[in-house]
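Every protein chain but one is kept in place in this view of the complex.
First chain written, first letter: the chains are A, B, C, D and E, and each begins at residue 1.
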Amino acid sequence: MKKIGLFPGSFDPFTKGHEAVVHKSLDLFDEVIIGIGINSRKTYLFDIEKREGHIKELFKDKPAVRVERFQMLTVDFCKEIGANFVIRGLRDSKDFEYEKSIAHMNFTISGIETVFFITDQSYSAINSSIIREIYINGGPIDAFVTKPELLV
Amino acid sequence: MKKIGLFPGSFDPFTKGHEAVVHKSLDLFDEVIIGIGINSRKTYLFDIEKREGHIKELFKDKPAVRVERFQMLTVDFCKEIGANFVIRGLRDSKDFEYEKSIAHMNFTISGIETVFFITDQSYSAINSSIIREIYINGGPIDAFVTKPELLV
Amino acid sequence: MKKIGLFPGSFDPFTKGHEAVVHKSLDLFDEVIIGIGINSRKTYLFDIEKREGHIKELFKDKPAVRVERFQMLTVDFCKEIGANFVIRGLRDSKDFEYEKSIAHMNFTISGIETVFFITDQSYSAINSSIIREIYINGGPIDAFVTKPELLV
Amino acid sequence: MKKIGLFPGSFDPFTKGHEAVVHKSLDLFDEVIIGIGINSRKTYLFDIEKREGHIKELFKDKPAVRVERFQMLTVDFCKEIGANFVIRGLRDSKDFEYEKSIAHMNFTISGIETVFFITDQSYSAINSSIIREIYINGGPIDAFVTKPELLV
Amino acid sequence: MKKIGLFPGSFDPFTKGHEAVVHKSLDLFDEVIIGIGINSRKTYLFDIEKREGHIKELFKDKPAVRVERFQMLTVDFCKEIGANFVIRGLRDSKDFEYEKSIAHMNFTISGIETVFFITDQSYSAINSSIIREIYINGGPIDAFVTKPELLV
Partner (left out) sequence: MKKIGLFPGSFDPFTKGHEAVVHKSLDLFDEVIIGIGINSRKTYLFDIEKREGHIKELFKDKPAVRVERFQMLTVDFCKEIGANFVIRGLRDSKDFEYEKSIAHMNFTISGIETVFFITDQSYSAINSSIIREIYINGGPIDAFVTKPELLV
């Protein structure tokens, strides 16, 4: 059976940490879908078109990577695209507790498992919400995001 | 002296994890008040009438349990109803740090102690905010909430 | 039914933090047994007779407190003395994770619940192993232990 | 070279925990700037004038302490005022993970280091957001804030 | 390329939690090697022959699972058996921090990645060292270990 993993997130923006998780996943999965979750009750700093274009550009040479938007439960989207696993990165113990709850509840309602990678050491401090704060205040974000010019 | 414990929360919704905490508390307290805290600056997914009715139904056979709403400091409500203890459940270390701060500050301003139960293993991943997310997206919540039909 | 709680530990030594947990427990339980666990594979800094005498002295005016030694599973000792609950103090999130595992496993093999108090803020840093290190190096331990002269 | 440290925060309100961090910092730095960060996307409970006046009053006898407002990246403000270090207090492991990310990202974009003090044991439970909750509900906050009357 | 994962541990004993990690891994890997690490400076409660026999019995119907002993660095054993990934289970945030250090250091010296599964909720409290304590004191361990009679 083909192994398909869904890497879901809001990716506002997609960081070097996210990028590394996708590269690790490619060694384990036949196909990796990067799913940009859309939540109508949230506002995003970067435009959905820009975020999608940015991620597509980063993986344009990786045919096993596909970028999709979704606006439903993550596990429902897994079923729609035939993904057997959810993929998540873990940075620190704060991440861990929250991800554990989501993984268990996802498994309970759907039987879909989550597989975790620990974020590369050099990217383990990268946090999308702090990047947004830096960006809003005119600071440089290229240490944390590849090709940030695609987001503007 | 009669031992009365207050189990406060927003219970949006009241989960199987909360339910288990009340059952454990009944072995230790003569009376357990489930206090639904109302914060006028917050919005809730489930209606206060529905939440109250739901919890009452779950404990209708337990005369030692009473369900009340309150809109004041938790420790002030304790004094109003004669509760000597606040009761809280702990799921994970993220919970713990926050609950520790609240328990210490409550004790400082009122002298009221907090007693903790660790959430049943099978319910330790249940998180009201993730339940709301599942519910909003049309997913099933009956694995996490007893008689969820009473909330609609 | 009489509410009896067992507060188990090696108490090497019994600290002001432990002392506060017993005082809190007395408001909730009819009887509190302080159980000094003896593990033949461990070595202790303070003599078992001294530790037992020290704790007895601290609670000599509290008839609801009893001090006992035990050399068996904690939950087996609970059954022997008729305790319905294990009592534990929690200082920090490191404590929490370990105590959670023990509490769940105790419940699984015996049905006995554990109830937790968060250590008083002023005693939350007190750690028996650091006290032993200070004591061995000739430092003062009276800030952490009441009547430490009884241990010598 | 003169050692100047910036202690940034929203200080809504400035607590006894914050106060202790400044006192510790004075033993290590030649000058300590307390920087009240202003974020136009946030709302504050206490007025900026009141917060500034309150902090100034608390340190009026300490010529090495200066109180300033800033509305830019923390590290940009460091450069503007010539601060070589950011100063932060740590209460618990939840704080720690977040502060670690900010400290690493600040270092990456500016080369400025962060130095940490662990909050005094007696103030380690003090949390500005819980203080605000108590204040809004008419509870006493003088156990957590020196001269709270200056904030009204 | 064939995907081979190494699940290393001392497995003293191999718990239901470990068992679940292997079953999850089988959905992702073509072959799963359970590697019993032997450290000559440690003593084990259960005999290596018994531990090996026990694990082999549990997976006798799973041809994709192989049980091996090893006495070298985990990443050196990976290379010897052709494993591309180390597999680990995560129970709680205490586990996480330690596993993160090992995973990063393993990657640094060998380029081998670690993939993580979060332990099944119902097994998340299971801890081999507490099982040993229960076993030594004559308590029942069949709630935590499948076919414990094979270990004696």
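The definition used in the following text is that a contact is a pair of C-beta atoms (placed from the backbone, for glycine too) under 8 Å apart; a residue touches a chain by one contact, two chains touch by 3 or more.
Quick caveat: nothing in here was measured; it's all calculated off a predicted structure.
Counted over the whole complex, the shown chains touched by the missing one are A, C, D, E.
Here the missing chain is touched by one residue of C:Ser10, C:Ser110, C:Asn127 or C:Thr146, and it is C:Asn127.
Seen from subunit C, the chain kept out of the figure touches residues 91-94, 125-127, 130-131, 133-134, 137-140, 143-144.
One chain is missing from the display, and on subunit A it is touched by residues 92-94, 121-122, 124-125. Touching the omitted chain from subunit E are residues 72-73, 75-76, 93-94, 97-98, 100-105, 108-109.
Simple rule for what comes next: only the chains that are shown with their structure count from here on.
Ranked by separation of Cα centres from subunit C, the top chain is A. Counting C-beta pairs in contact across C-E and across B-E gives the higher total for C-E.
Here subunit B and subunit C face each other with the same set of residues for the most part; over half of the interface numbers are shared between them.
Averaged C-alpha coordinates give centres for subunit C and subunit D that are 38 Å from one another. Subunit A and subunit D have centres, each the mean of its CA atoms, that are 33 Å apart.
Across the assembly, subunit B contributes 92-94, 97, 100, 103-104, 121, 125 as residues in contact with two or more other chains.
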